[in-house]
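In what follows, a single structure is set out as structure tokens and then discussed.
Removed from the display is one protein chain of the complex; every other protein chain stays in position.
By letter and in written order, the chains are A and B; residue numbering begins at 1 in each of them.
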Amino acid sequence: MSTSNSSALPGPGSAHARMATTIHIVSLLRFLAPIVAMLLVWEFCVRTGLANAAILPSPSMILVRGAELLGFSHADHSPLISHILYSLVRAMSAFILGCMVAIPLGFLLGLNAFAYRWVSPIISLMLPLPALAWTPIFLVIMGQSEATIVWVCFLGAVFPILYATIQGVRSITKQSLWVVRSMGARRRDIFFKVLLPGSLPALMAGLKLGMAHSWRTLVAAEMMAALSSGVGFMIFSARTYMDVSTMFVGIVVLAVIGMTIEHGLFGPLEKMTVRRWHNTGRVGGSR
Amino acid sequence: MLNVSQMDIPLALREKNATPKITARNIRKSFGDVVAMDDISCTINDREFVAIIGPSGCGKSTFLYLIAGFEKPTSGVLTIDGREVVKPGPDRGVVFQEFVLFPWRTVLGNIILGLELQNVPRKEAEERARKWIRLTGLSGFEDAYPSTLSGGMKQRVAIARALTYDPEVLLLDEPFGALDVQTKNYMISDLQNLWTEANRTIVMITHSVSEAVLMADRVLVFSARPSRIIADVRIDMAHPRDARDPMLRQYQDEVTGILSAEVDKSMRLERNL
Partner (left out) sequence: MSIDVHSARPANPISLRRIFDSIQPMIAIAIPLLIWEAAGRMGWINTFLFPPPSQIAHTIWVQAGPNGHPPGAILMHVGRSLYRFLSGLALAIVIGTAVGIAIGMTRWGRLIFTPLISAIMPVPTLAWTPILLLLVGLDDRTTIIIVFIAASFEVIYTIVVGIEMMSVKVFWVARSMGASRQQIFWKVIIPGILPYLITGTRLGSGFAWRALIGAEMLAASSYGLGFMIYDASEYMSMDMIYGGIALVALLGYFIENVLIGRLEAATTSKWGVNVER
């Protein structure tokens, strides 16, 4: 759940980034060793019958099922890929919808003290509320449908982004605005040259969190509201057949996609902006 | 060193064409029911270096913000070149104690920001920035981000930024407050050189008597809140000054004497709260 820091667990990896390739490989092996060891123990337990393979399939069985679902046997149709695409489209639409609502609203609330005063109590009440709790309402209104899934994920994404935007805008000091105003800046300049870049560190963190919430909410929403597709649906429907291998395939897929979104999408974005400005990569004030 | 006549020239010049630049008439400023300053009147002449000193919390920064146009006086009139101050403008450059650099802009990016906002073409802007980058000793750091700089360097950037867009008045709000002693001494002598080079009107807030006496033509001493001007000390010495000059010591003692009486008063006030 703690997506804001999934890469930040202090450990190998980041510290070794600049060292020679050999050291790189060693650290990679060191990183993989415990994971491989755990998988081997797991495999061993299942093979020797210590664990019931029907309930807890071995990693090799999961791998085989993964290959089956990917559809290596019949190249024209891959059920797994189609589930993944469905899920991605839903999560992304919810995220984009969330951005379109949360970012403008966040700037408005961040800049207007009166609006902030009257809206922030509602936001702070909504923030700890799990987006999934809204699912029953959407189920009643729209039934099991795409719309239900996307709206629930939208609610998952919108509040973290909104909150982060407000915090970002409010973190900009009065002095920063004074500096540009004393240089004769117009409203447009103040927005594009101070407010936007100044709130970007927090905004970026919010987007990351919003996307992660959207993705994490999606899985459960698909379990409840999807009719025939999506990774969450795949996992949940496998339950009917006691098909635990498929469930584990789903879990691996979810983890890989989650990590790809965070490191592949937001990692470079952060490197280009926030991390270059703030030497340490830490989100700082306006100095 | 310098001969007498040379020493006297800049001072005499200033005395001769002493045209008022900033005039404050009966300025009163209150925040809610707290009166920050009461009936402040003074005139700061063109190309004069004025230091404002006073006990902490006396509202001397507020006075600077009034000149800058960030805040509005509750009553009274504040004019620059005879025009009333209504809002901030590029005729006044401000340097804050906390530097207030923009972390997403490089050193050069920060320095040319003022020109950029006035739609000066990039080439020309960089050209004009060069001079101040050189004079503030920032050459070679143009492409560095502020987060990589030391406090002294950051303050240089802030000063260069304020000078580059050519404001007629430079407002310094405790510019050395966040620096360590060594850096501060360097910066003080640098700023003195810059002043002779830039030849602007400078208003500097400080809480250090030695700083004020060393650099300024006039030292205005503010009282504890609600602040008034309790002394206007003219430092009749030529620039650049030597910190060890016994005459400077005398001025320093004079200002310290006035100030410490005030500080005592404000401390008593604080304790009663």
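The working rule: a contact is a pair of C-beta atoms (placed from the backbone, for glycine too) under 8 Å apart; a residue touches a chain by one contact, two chains touch by 3 or more.
Nothing here was measured: the structure is a model prediction, and the numbers come from that model.
**Student:** So that we can see where the missing chain sits, which residues of chain A does it touch?
**Tutor:** Residues in contact with the chain left out: 1-12, 30-35, 38, 55-56, 117-122, 124-126, 128-130, 132-137, 139-141, 173-175, 215-216, 218-220, 223-224, 232, 235-236, 238-239, 242, 244, 247-248, 250-251, 254-256, 258-259, 262.
We adopt the following convention: only the chains that are shown with their structure count from here on.
**Student:** Calculate how many whole Å lie between the centre of chain A and the centre of chain B, each centre taken as the average of the chain's C-alpha atoms.
**Tutor:** Computed from C-alpha means, the inter-chain centre distance equals 49 Å.
**Student:** State the interface residues of chain A toward chain B in the complex, per the touch definition above.
**Tutor:** 173, 175-176, 178-186, 189, 193-194, 197-198, 200, 273, 276-280, 284, 286-287
**Student:** Show which residues of chain B lie in contact with chain A when the two form their complex.
**Tutor:** 65, 68-70, 87-90, 92-94, 96, 98-104, 113-114, 116-118, 145-148, 154, 161, 165
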